[in-house]
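Notes for the one structure printed next.
One protein chain omitted, others in place.
Labels run A, B and C following the written order; every chain starts at residue 1.
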Amino acid sequence: MTGRNIVLVDPLPRTLELIMEPDVRARLEKLGELVISEDRQMPAEQVDALLPDTVLIFGQTDMPKERLERAPKLKAIINVESNFLPNIDYQACVERGIWVITPASAFSSPVAEASLGMALDLARGITIADRQFRDGTEEYGLAGNIETFRYAGAPIGIIGFGDLGRELRELTRPFKNEVRVYDPWLPNEIIERLDGIPSNLDDVVSKSRVVYVFASVTSENQGFIGKRQFDAMQPGSAFLLMSRAAVVDFPAMLGAVKSGHIRAATDVFPDEPVAVDDQVRSIPGLLLSAHRTGGTRDAFYKLGSMAVADAELIMKGLPPQLCRRADPATASRLRSKPVSVS
Amino acid sequence: MTGRNIVLVDPLPRTLELIMEPDVRARLEKLGELVISEDRQMPAEQVDALLPDTVLIFGQTDMPKERLERAPKLKAIINVESNFLPNIDYQACVERGIWVITPASAFSSPVAEASLGMALDLARGITIADRQFRDGTEEYGLAGNIETFRYAGAPIGIIGFGDLGRELRELTRPFKNEVRVYDPWLPNEIIERLDGIPSNLDDVVSKSRVVYVFASVTSENQGFIGKRQFDAMQPGSAFLLMSRAAVVDFPAMLGAVKSGHIRAATDVFPDEPVAVDDQVRSIPGLLLSAHRTGGTRDAFYKLGSMAVADAELIMKGLPPQLCRRADPATASRLRSKPVSVS
Amino acid sequence: MTGRNIVLVDPLPRTLELIMEPDVRARLEKLGELVISEDRQMPAEQVDALLPDTVLIFGQTDMPKERLERAPKLKAIINVESNFLPNIDYQACVERGIWVITPASAFSSPVAEASLGMALDLARGITIADRQFRDGTEEYGLAGNIETFRYAGAPIGIIGFGDLGRELRELTRPFKNEVRVYDPWLPNEIIERLDGIPSNLDDVVSKSRVVYVFASVTSENQGFIGKRQFDAMQPGSAFLLMSRAAVVDFPAMLGAVKSGHIRAATDVFPDEPVAVDDQVRSIPGLLLSAHRTGGTRDAFYKLGSMAVADAELIMKGLPPQLCRRADPATASRLRSKPVSVS
Partner (left out) sequence: MTGRNIVLVDPLPRTLELIMEPDVRARLEKLGELVISEDRQMPAEQVDALLPDTVLIFGQTDMPKERLERAPKLKAIINVESNFLPNIDYQACVERGIWVITPASAFSSPVAEASLGMALDLARGITIADRQFRDGTEEYGLAGNIETFRYAGAPIGIIGFGDLGRELRELTRPFKNEVRVYDPWLPNEIIERLDGIPSNLDDVVSKSRVVYVFASVTSENQGFIGKRQFDAMQPGSAFLLMSRAAVVDFPAMLGAVKSGHIRAATDVFPDEPVAVDDQVRSIPGLLLSAHRTGGTRDAFYKLGSMAVADAELIMKGLPPQLCRRADPATASRLRSKPVSVS
């Protein structure tokens, strides 16, 4: 341990250029002496050598207890990928007062915006009507609206009411929908504050005309939306899968769409990239998006600006305000696969 | 003139069934003795025979001065097509205290909703990405967002700020856009009340990332958005034509899209239905909608419920509150073609 | 009739300085040749001499049919006091296409703001608590809240849903009240659009914790809120009289407050100024305001700017957009006393 204050930057699969605009990068540089490994994960020996003087880690570096013990000045580990991984001893961090945080909500705004766009698309038949027009089979006026419904005023359901679900709730406000919410991790009051109706899963799927899925995957909820739920949906209603493919029984979802029972939009798939000959590519009632609703340029920049803003607070001895904190109890339940590319 | 109070119903191209749910129809029947011609326009002789006892007309019946003079009990003419036509002597109606009104704003809500959906589509590339996915050329994550922009926070422009423009303005509120408005028929205060920036046409097209066109056609503004305006738009920005094809130079619009300068969505075309071999069917950057954003079932019902609600007020000696009034000065400037089918 | 275009300005009890800031005054001067009478009503001979060349009247000049016939160029009469008077032949104006308008809604914003302030005062006991503190009888914490209630979430009622009622409705939105509205001149749809519940008078008074009165006086509704209505109010609820004293049975209102049944605030009185020894000055549960909620400096300026903006539209052949139009049928029912001072 010397007088140095190292900021260890190990951001793969991100790069600093991807996540920080010049002014944010400049603020990062004021927090300490930057040591950066961008083309590969930082080698273990280098990490070990730097730890005694490290005050902040930006990245997904493995941090088991032994490493934490060698980092007496460490104040925070800031995951810039956005999913907590099981490579950190979270309990040991808590005991040492080391913040473990991630700016996960950086992606909420672009995903919420795209979700509303896709819901309007499914309700009003926008993409399908465009395809028919190109095929020369368009219908004008009322005849072109037979299989559509008005999004305004339609009852909607939200499954998973974290940052993303709440942002969507705000975007949909002018449409005056009745909003049912299912989120078993939340007290009713959080939902009611935003004028939602706390509901069980059955009510959300059966009483809504549009169902948005924003739930994270945990060790306990894989495939919790399955054939029973799709059967319970109203004929002609819309289903949007915007978070993780693993929370639904994907074949059951495709079956419900192929049969014409519902329409669906999905931004995620069990295996990405999707195989060239995958059946999803030819299901008419399915609106397809290649895991691209969150990854906008502004979202990556926000990832960086949130990370740096919270690091600034932490260096002043204040709690972080923007990033999500890893609660040891819940971090261990999360089962997201980290992305391999940005 | 007898003791009868006739309600003359001559609604073509609408039908009563199309525009009135049973409860509204029941209210209509309380207003007087209904005489209905739905399968054809009411024959002139029948109209002439009924006029002395007619208190209300629902429809687009010709009403020159001579007919008005023969209708001493007439209180209102309620156009249920939604565009005022030059077949009424508006000045004579004013002088006699006969209301001439139309529930035109019935279509505002579905068009505004679809407009926002299409703007989100153009901004985030929803339909294009779906098409690429079906073609097997989809791009994941950031690579799939190269030609997109965030709708949230983007400056938007609204051309024509009647009921429809104002409704869109409310729907877009959660996205916190800067909103410029061009409407030469309005004082600035109307625009500022809704947190818009009163602007000239040049500023709206050049400073906005998304331009919505909701303007009516008049004898003076045909083709007022032309090559100069499209050239002035920002590269990659979005243009939505939602009101009448005649307000733009349609070939200039198509040229701007084909060149890749802008993306556009259009719900209207110079000639409808569009010819099978029309070039619009194959322009990639164009989102196509067959004059179908307004004609939803609920909108037709609203046409009827607004008409009846105002008729009820008028029969009580109160002014109408929901329909638009034909101001003689402006009615003569409007040049919409009436629709021939619903 | 010469080539002159006179703008006749006869604004008593207003003055131009009171209602127009310099930039608005400058716009007025561009509309024609101003002839102004501010220290007294314009003499009849002067009016008569000017009429042949008058294009606009700003003021409350008598305009019977004979005068209208002598004013062939007249396009609009703009009442800048804000209440229509029976000194105009409204029907003759309609027949001649002369707009008769008034910028009455200029006062809506300050009155709505003060109304909400007074409602919060009555609900939370603000003025009463201040008075007790000055008397040395204040109570701290919960003990100080025994006779109060939370405004947030309380059901409220609005009687009279014109510009003022609608503005209050918007101001109260963040408090998430259930809002009942009684307005016999409006269709339900106007109320429902703003998320109000159309109700009869009995429901409004008996189901609300706060009742706002914004109704105009007509020949038919004098004293329509009387003992029966006050008796039906919930004990401890709040009543706000913000429009005209004549719409309530004033002694009945005072009785309900004196008995402790309700609290009330009033901005208007049967006779103004109120007599020095009037009992209202010593009723503890009454919040007193000397007809001052509307008359703010900005409201008077808005009166002028709305008048000029609409005059500009009218001179271009466009309909006015900001002022209220005198409908002959309703103008004759209004019974407001004009104010004698500003």
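Just so it is clear, a residue touches a chain if its C-beta (ideal position, glycine included) is under 8 Å from a C-beta of that chain, and two chains touch if they have at least 3 such contacts.
Quick caveat: nothing in here was measured; it's all calculated off a predicted structure.
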| item | value |
| --- | --- |
| Chains still shown that are in contact with the chain withheld from the display | A, C |
| Among C:Ser109, C:Asn221 or C:Ser305, residue touching the chain not depicted | C:Ser109 |
| Residue touching the undisplayed chain, where the options are C:Asn5, C:Asn188, C:Thr296 or C:Gln321 | C:Thr296 |
| Hidden partner interface residues of chain C, rising order | 18, 109-110, 113-114, 116-118, 120-121, 123-124, 126-127, 129-134, 136, 138-142, 144-145, 148, 150-152, 170-171, 173-175, 272-274, 276, 280-282, 287-293, 295-298, 300, 339, 341-342 |
| Chain A residues that touch the omitted chain in the full complex | 91, 94-95, 97, 185-190, 305-306, 309-310, 312-313, 317-319, 321-322, 327-330 |
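In the analysis below, only the chains that are shown with their structure count from here on.
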| item | value |
| --- | --- |
| Overall pattern in which the protein chains touch one another (line/ring/star/complete/other) | line |
| Identity of the most central chain, Cα criterion | B |
| Separation of mean Cα positions, chain C and chain B [Å, integer] | 34 |
| Where chain A and chain B are represented by their mean Cα positions, the distance between them in whole Å | 38 |
| Two or more partner chains touched - positions in chain A | none |
